[in-house]
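Dropping a structure here in C-alpha cells format, bear with me for questions.
All protein chains of the complex are present and in place, except for one that has been dropped.
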Amino acid sequence: MDFGSINPVVLLASLMVASTPILMAALGEMVVEKSGVLNLGVEGMMITGAVCGFIVAVETGSPTLGFIAAAIGGMALSMVFALLTQVFLTTQVPAGLALTLMGVGLASLLGQNYQGLKPPPVSDLNIPGLDHLPVIGPILFQHDMMVYVSLLSIAGVWAFLKYSRAGLILRAVGENHSAAHALGYPVRMVRVMAIGFGGAMAGLGGAYISLVRVPQWTDGITAGYGWIALAIVVFASWKAWRILIGAYLFGGITVLQLNLQAAGAKVPVELLSMSPFLATIVVLVVISARRHGASNAPAMLGRIFHASH
Amino acid sequence: MTELLKLSGLTRQYPGVRANDDVSFSIGAGQVHALLGENGAGKSTLVKMIYGLEKPDAGTMQLRGAPYAPNNPQAARASGVAMVFQHFSLFEALNVAENVALGMENPPKMHALAQSIREVSDAYGLPLDPDRIVGDLSAGERQRVEIIRCLLQDPKLLIMDEPTSVLTPQEVEILFKTLRKLQSEGTSILYISHKLEEIRALCDGATILRLGKVVGECDPKVTTARDMAEMMVGQILHVPSREGGETGDVLLDVQGLDFAPANPFGTRLKNVSLRLRAGEVLGIGGVAGNGQDELLSVLSGEAKTGKGAITYCGQDISGLGPNARRKIGLLAAPEERLGHAAAPNMSLTENAVLTGNIRKKLSKNNFVNWKKTEAFARDIIQKFDVRTPGPASAARSLSGGNLQKFVIGREVLQDPTVLVVNQPTWGVDASAAAAIRQSLLDLAAKGAGVIVISQDLDELMEISDHFAALNEGKLTAPRVAKGLTVDEIGMMMGGAHDLEEVAP
Partner (left out) sequence: MIKFVKRPEPSKAWTIATPILAVILTMILGGILFALMGKDPFAAIRTIFWDPLFNDQFAAYSRPQLLVKAAPLILIAIGLSLGFKAGIWNIGAEGQYIMGALAGAAVGLAFYPTDAWWIFPLMVIAGGIGGFLWAMIPAILKTRFNTNEILVSLMLVYIAEQLLASAALSWLRNPEGNGFPGSRNLSQIPAMSNPELIAGTGTHWGVVAAFAAVVAAYVLINKHMLGFQIRLTGESPRAARFAGVKDKLLVLFCLGVAGALSGLAGLFEVTGPAGQISIDFGAGYGFTAIIVAFLGRLHPVGILLAGLLLALTFIGGELAQFMLGLPSASIQVFQGMLLMTLLGMDIFVNYRLMIVKKEAV
C-alpha cells in the first residue's frame, strides 16, 4: 500500500474541514437533547440548510449570506418539528423521522435547478502571526471562517450550559419538566428555542458541506452525516467538549478513507466508503456497553410534556 | 393578629369536576394554618392558585390588604409566597446549589449561594452540603433542599404540601422545630395535611375542605382528632376488624438478600431477611424511597436475585420470573397503579389478562380467550365495587381509588398463597381504603400470607400481625405489631438522618 502520497499535514488540515459539518450539527442536537427533546430530523435539517445556503450563495454571490440563509432554513424546518412535538404533543421519534423524509424531499425539490453549479468560494481566514508556523500553521490556522466559528460555538455552548442561568434552566427542563413547570419555568418555550438552535446549527453544518466541503449541490448530499451527528451526541455523553472529540474522530476516519481511496489502496472502495458507518456502530457499542445502566442522558429525553391541571 | 392572606369565594372548575367551590378563609401573620382534607378534596388546586400555577375562575385573593392575583410562580415568589412541594420539584441530576438557584428569582453567584446555603442550614438545624447531587440524597434531605430554597427568599407565607409523608417521626420533630422558629420570626405557614395529630401539635387554625368546599373551621389545639376526621370524611369510618387466628407454616422465606437496582438513583437492598407464615399479615413501614419499590420487584420476580435468596414453600424461586411465580401462587400489586400495575390506555379487560392469564387460564395455546377474560374483569368490577361504565373502559379513565380497587381485586380474586402489596390505599378515599384493607385481612383469614408495604403507619398498625421497617435498603427484624410505641417504630425506621448519636 502506498502511504507515500498522503501528506500528514494536508490530512490533518482536511480533517478539520471534514469534521466541521458534523461538529455543528451534533452540537446543536446536544443542546436540543439537553432540553429533553430527541429530534431525529437532523439529517433533514442539514440537507435543507445545505440547499438553502447553496441557493442563496449562488444567487447573491455571498457565502456569508448563504450561511445565514442555511441557518434560517434549518431553523424553519425545525419549527415544524417544534409545532408537532410541543403543541400537538406528537411522539418525538416519528416526528423526527417525518422531518428527515420531508427535508430530503424538500431539498431535492428546491435544488433541482442548481445541480452542477459552482458556488462562490469561501475564502480562508488565515490567522495573522500564527498561520506561518511550521506544521501547526497549515493544520490549525489557515481555515475558513466557519471552522473557527464551530470551535467557538463549542466553547460557547459549554460555558452557556455550565455557567449561565439560562443554561441551568435548559438543563433543569431536560431533567424534570414537571418540576421546572412547577417552579414557573416555561418548559415549552425553552424547548422550542432549543429546537430552533439545533435546527440553525444543523443548517449551518449542511451548508458547510454544499459550500465548502464538496462544494456543489447534488441530491442527498449530506449522505447520512445527520445520523452520525446523532450518534456522536451519544458518544459525547451530552458533553460539549466530547462532541469536539467525537466529530474530529469521525472526520479523521472519513478523511483517511478518502485518502486511501485516492492513493489506490488495495482495499475494496466499498469497504472504505462504509468505514465511517462501521466505526460509528463500533463506537456506539463501546459507549453503551461501558456505561451499562447509568447513562448520562437527560432524564426527560424523548418524553412528552403536557401541563395538565 | 393581622391578616396576611385573605381568600374570598375562590372557585375553580375542571372539565367534569368543580375542584374548588366558593372557598373563603384567611391566614393571620405568624399563624400556622392547616388546610385539611382527604385526597381529592381540592387542597392542591387551592394551593396552586395561591402559588400562581392556576388561576381561579371566580373569587379574589388579598395579600396584606392589597389585591393579589399572581400570573405565575415567579410573581407569587416576588410577593413573598414560597412553597415546598410534596413531589416533582427537584432535579435529581443537578446539585443542591443548582436546585436552590432554580427556585430563586435573582440567585447570587454559585459560590456565594453555596455559602448562604450553609449559613441558613446551620441557623435552622437542617444540615445540607450544597455540592451534593440531589439524586443521592435521602427523602428527608431532599425536603431540606426545598425548605432552604424557600427560606433564602425570606418568605412571608410558606406553603407546605404534605411535608411529613416522607419523614421519620424524629425528622418530623426537627421539621416542627424549624417551622416554630419561622413562626416566631413572623412567617405565616399554610400547612396541608390529612394527618390529624400533626396538625393538633403544630397549627393555630384549620380550614377543612371536602369535595372542593369549605366544610368547617376550627382551632385544632382544642378540637379532637375524631371530630376533625368526621368533618373531613363526612361519615363515620368503617374500621376493619381482624378475626384473629393462629399463623401457620412458613410460606415465604427470604434470607440475606442483596440487590442492586438498575436505576442509578434507586435504593440498594442490603441483607434483607424475612419470614412470612400462612395467615399472617406482615406490615413493612418506612419512609418512601428506602427500598420499597425494589423489595416489591424482587418479590414479584420483576428483578432477579442471587440463588437461594428467596424460598417459597421450600422451593428456591430466586431465578423465577413474574409468571412462574404467579403459577405457584405468589402474586404482587405494585404501588404505581398507572404504568406499572396497569397499562393506562388499555381496557380493564386487557388489564385483567395482564396478570390473570396464568392462574385464571385466560389463554389456550397462547391464544387469548377474550370472552373469559372479560368475564374475569366483570367479576373484579362487581366484587370490588369498581365504579366504571364497564370492562371496555380504559384504565386511565378510572379514578385513583377505583383503579386501586381493580388492581387489588385482580390479585385477590386469583386466590394467592402469598400476596405482596405496596401502598395498597395510597390516594384512595377512606371508605374504599377500608374495603381494601378488609379484603387483605379476609385473604389472610383464609390462610394466605400477606405482605403490606406502606408509608401509612396507622394502616400498618391496624392490620399487621408483625411489623418491620425499611431504612436505606435494610429491613429490621420483624416484631409483633401489638403494643409497639411510636418511639419504637421511629427507631425501627432509622430515626432521624444525621442524628445517629441518638440511636442506641
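By letter and in written order, the chains are A and B; residue numbering begins at 1 in each of them.
One rule holds in what follows: contacts are C-beta pairs under 8 Å (C-beta built on N, C-alpha and C of every residue); 3 or more make two chains touch, one makes a residue touch a chain.
All values reported here derive from a predicted model rather than from experimental measurement.
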Absent-chain contact - pick from B:300, B:423 or B:455: B:300
Sole contact to the chain not displayed, among A:10, A:93 or A:159: A:93
Sole contact to the chain not displayed, among A:104, A:122, A:182 or A:212: A:104
Residue ranges of chain B at the interface with the undisplayed chain: 15, 55, 57, 69, 71, 300-302, 321-324, 326, 332, 334, 336, 339-346, 350, 353-355, 357, 363, 366-368, 393-394, 396-397
For chain A, the residues touching the chain missing from this view: 40, 80, 83-84, 88-91, 93-95, 97-99, 101-106, 108-109, 112, 219, 223-224, 227-228, 230-231, 234, 268-271, 273-274, 277-278, 280-281, 284-285, 288-289, 292-293, 306, 308
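Rule of thumb we're sticking to: only the chains that are shown with their structure count from here on.
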Chain A and chain B: spacing of chain centres that average the CA atoms, whole Å: 45
Residues on chain B engaged by chain A in the complex (per definition of touch): 14, 19, 44-45, 48, 52-54, 72-74, 76-77, 85, 88-94, 98, 101-103, 107, 262-264
Contact footprint of chain B on chain A as seen in their complex: 165, 168-169, 171-172, 175-176, 178-180, 182-185, 293-294, 298-299, 309
